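Next up is a structure, given as structure tokens.
Left out: one protein chain. Kept in place: all the others.
Moving on to chain A:
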Amino acid sequence: MAADSFDFPAALAKALADPQIAGNFKSALGGLRGKRLALFADPAELARLRATGKALKGRTLSRLPELLVQLEANCTRNGIRVHWAETTEEANRIVLSILRAHGADTVVKGKSMVSEEMGLNHFLEEHGVTPVETDLGEFIIQLAHQPPSHITAPALHMNRKQVAELFSKCIPDTPYTEDVLELNAIARRVLREKFRTAKAGLSGVNFAVAETGSLVLVENEGNGRMSTHCPDVHIALMGLEKVVEKLEHLPPLMRLLTGSATGQLLSTYVNVVSGPRGPHELDGPREVHLVILDNGRSNMFQDAELSGSLRCIRCGACLNNCPVYSRLGGHAYGSVYPGPIGSVITPQMEGLDAKGDLSFASSLCGACEEVCPVMIPLARHLRRIRSECEAAPGQGLVRGRGAKRCAVKTLGWRLWAFVERRPWLRERLLALAARLTGRWTPAVGPLAAWSQARTLPKLARKSLRQRVREEGVRHG
């Protein structure tokens, strides 16, 4: 997914013309929304929980550098080897060198969005290592050679029929079946063999506890446990914002994560990795590595306002509730993180020139903010990114500041502000426009876009200002 080749309007047109996207997403997201609402039925309790989540993550962020150092020290003490990567390229190299050191030509992967962010699978394949996705959704899209379309449900865009076809086509000796249990059994059969034979496993991290030096993984399928416990080597990948202060901070955060994502009170599995296999232990990896990725995050951290986006716990609720995401699906965003949070963090990671457009793919309706468990002001962040896009180049922390700036547009807004501060002028211009066009606003400029799907607005015969004066309303 090369950033410079991303054509957002084309991706939009394609997504909107695809009836399957509309169908699959609407039904799947409706289900997720319903489950979330059912779990968080008490608004007062939810409000308390969200405030707690916001406070806990906010507190962590305020001490981020210090906590990361503490995490590293405690992980190291536990026998976890910690690596720092500033760029995705660096992170990829670190993973590859660990795999090579163990002669691993296959790696079983639990779900990790950071690995998607790194383009890890592609990188490994290019270097002769086969990555095997073991999360069912990831397994499906790997077979289909597609990127994920959702943060927590990567194959959300596909329905049962499409999966059935894919399995029968891509997995040898597999008859066509639409039976969900059978489809699960097929995936299980393929994956068990991989878990048994792979020398290395890889996973993401949901929370990394600084106080204890432990990595917490939340999952539902058990594949995460298999990936991190069966092979001799376990590599965990995390963005540097995943650190939390203490073990006791986990219960509210996990409740918010699983509740917002899938409406579950708790996920099926919660894995706490606190180091490699001890001398008297019977199972577990002999080596555990933790790769901590920056990729623009320390830049976000330094921005007093936008650093709020680092609170994100990747629950996906903002996607599930976004009217834009639900119509486009994840692929149209052309980036790993779609939906509202993606439109906030992707432009910061990849630059405004490449991805600034994403910030305009929102009506700012606020549905995302309303559900975000850690109360990230997503609409406010989107506005800020927009203003970074339009601002004069130079200052500013977001890469590519001023990327969308254009003299005509800037002049247009200046003129608008000039007129809006002079109501008498506005009145005259409106009256003139009405006279010239017979009250129908002409389909030029922005109104041409408007009129693609709507009739044009008709100016009133008399403006409210005029009526107020004529009909005896006080106006002093």
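Observations on the structure shown:
The rule is short, and it goes like this: a residue touches a chain if its C-beta (ideal position, glycine included) is under 8 Å from a C-beta of that chain, and two chains touch if they have at least 3 such contacts; residues count from 1.
Operating definition for what follows: contacts and distances are computed from a predicted model.
Remark: of the listed names "LuxR family two component transcriptional regulator", "Lactate utilization protein A", "ABC transporter substrate-binding protein" or "1-acyl-sn-glycerol-3-phosphate acyltransferase", the one matching the undisplayed chain in UniProt is "Lactate utilization protein A". Residue A:P446 is the one among A:P43, A:P172 or A:P446 that touches the chain missing from this view. Of the candidate positions A:H145, A:H280 or A:H475, contact with the unshown chain belongs to A:H475. Residues 9, 12-13, 16, 323-324, 327-328, 360-367, 369-370, 380, 383, 386-391, 404, 410, 413-414, 416-417, 420-423, 426, 430, 439, 446-447, 449-450, 452-460, 462-469, 471, 473-476 of chain A touch the missing chain (whole complex, contact as defined above).
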